[in-house]
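Note that this complex is displayed minus one protein chain, with the remaining chains in position.
A and B label the chains in the order they appear, each numbered from 1.
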Amino acid sequence: MPQHPVELTRTLEEVLNLTGIFVFGISGALLAVRKNFDIIGMTVLAEITALGGGVIRDLIIGAHPPAAFTDIGYLLVPLLATAVTFFAHPRIERIRIAVLVFDAAGLGLFCVSGTVVALAHGLGPVQAVVLGVTTGIGGGILRDTLAGEIPFVLRADSELYAVPAILGSAIVVLTAQLHVYGPAAPVLSAVLVFALRVASLRFGWRAPQPRP
Amino acid sequence: MPQHPVELTRTLEEVLNLTGIFVFGISGALLAVRKNFDIIGMTVLAEITALGGGVIRDLIIGAHPPAAFTDIGYLLVPLLATAVTFFAHPRIERIRIAVLVFDAAGLGLFCVSGTVVALAHGLGPVQAVVLGVTTGIGGGILRDTLAGEIPFVLRADSELYAVPAILGSAIVVLTAQLHVYGPAAPVLSAVLVFALRVASLRFGWRAPQPRP
Partner (left out) sequence: MPQHPVELTRTLEEVLNLTGIFVFGISGALLAVRKNFDIIGMTVLAEITALGGGVIRDLIIGAHPPAAFTDIGYLLVPLLATAVTFFAHPRIERIRIAVLVFDAAGLGLFCVSGTVVALAHGLGPVQAVVLGVTTGIGGGILRDTLAGEIPFVLRADSELYAVPAILGSAIVVLTAQLHVYGPAAPVLSAVLVFALRVASLRFGWRAPQPRP
């Protein structure tokens, strides 16, 4: 009988994961449209944005092949995101806030899942935070670099993006260290990352810059 | 007696592989000349262009060390391409069409060999196509990104490059799925990729772009 809740969690986790992949794929395909790329450029950028962070994570922990190459859904969902963006990009641009909100959800899911995988592979606490954040921001860094832009997470004019991810990953690690890790920890952490990111966008919170 | 044909195939495969590495190395060294890099810049760009796609493939399937670090020829051939380009680059520029044709051959060989390796490592059909295409286009993406250019495979003004690779990889996978895979499958697929790429250059075929 205890399998049902676990299965529910599994299904939920999978749905959230694919949602994160979808919205990251949308952000890659949208940037490709803005850069006047063709449908191949859209597809490549959607796949790399959606799966790049997870592939880097899996290469570092030595999971061969990376999850992106095991479950076929991981590769197909960015294709779906590309197709949707190809036909509906003017409308998506208009709901840009929605995209940012979904992207915040993807960030929360990815950094938390990356942290959990890191802990499961025996990485130390600081290492797990770094790997979790890398999973969350890696795809976006690859997306911007390939499109010829400075990765937005590095720029001073971007609202807080890595900071929420760092906090969310740190909470997952802390609950594990204090032996109070349960299903609530990743969920609450992902929600916190999401809320902090959305609040940063809403209130224009930015990370400090050194004095010039 | 059945060893002879196999050995012939092996040797042929090796020759084709090294040819692909050589022409990809030329394309890297040539771009370095155009960007006014020095001989170190030429060498680094030649090596990364020629071997980058295969290294990414091997990291993903978990082949340690990557093939580029096992057979010494893989590292030396891009050096040869650099030396040739260093002294003969004005003449190579004049036979630019020849370089494009050789590059098309390299693309065919690399995407087919990447697909075959992926299938041999138990990847699924879609995953094998993605890994094959990655092997074919990965080196060029790294080359352009390091040289400060938008990867040409992403751009709308580039003739079909990834599309032939996708078709070629798909045919290899299809023949394997239908249990009709034999020596003819990779050869014909590579030839098809080559022919489609050359035809795209000749007739200016391009991938569709979303409406602005």
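FYI, a contact is a pair of C-beta atoms (placed from the backbone, for glycine too) under 8 Å apart; a residue touches a chain by one contact, two chains touch by 3 or more.
All figures in this text were calculated on a predicted structure; none of them were measured in a lab.
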Looking at A:76, A:126 or A:184, which residue reaches the missing chain? A:126
Among B:17, B:49 or B:85, choose the residue that contacts the chain missing from this document, as touch is defined above. B:85
Missing-chain contacts on chain A, rising order, are 59-62, 121, 123-124, 126-127, 130-131, 137, 141, 145, 149-151, 153-156, 158, 161-163, 206-210
Counting contacts across the full complex, list the positions on chain B that touch the omitted chain. 32-33, 35-42, 44-45, 47, 55, 59, 62, 64-66, 69-70, 72, 75-76, 85-87, 89, 145-148
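Following the convention adopted for this analysis, only the chains that are shown with their structure count from here on.
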So, what's the distance in Å between the C-alpha centres of chain B and chain A? 30
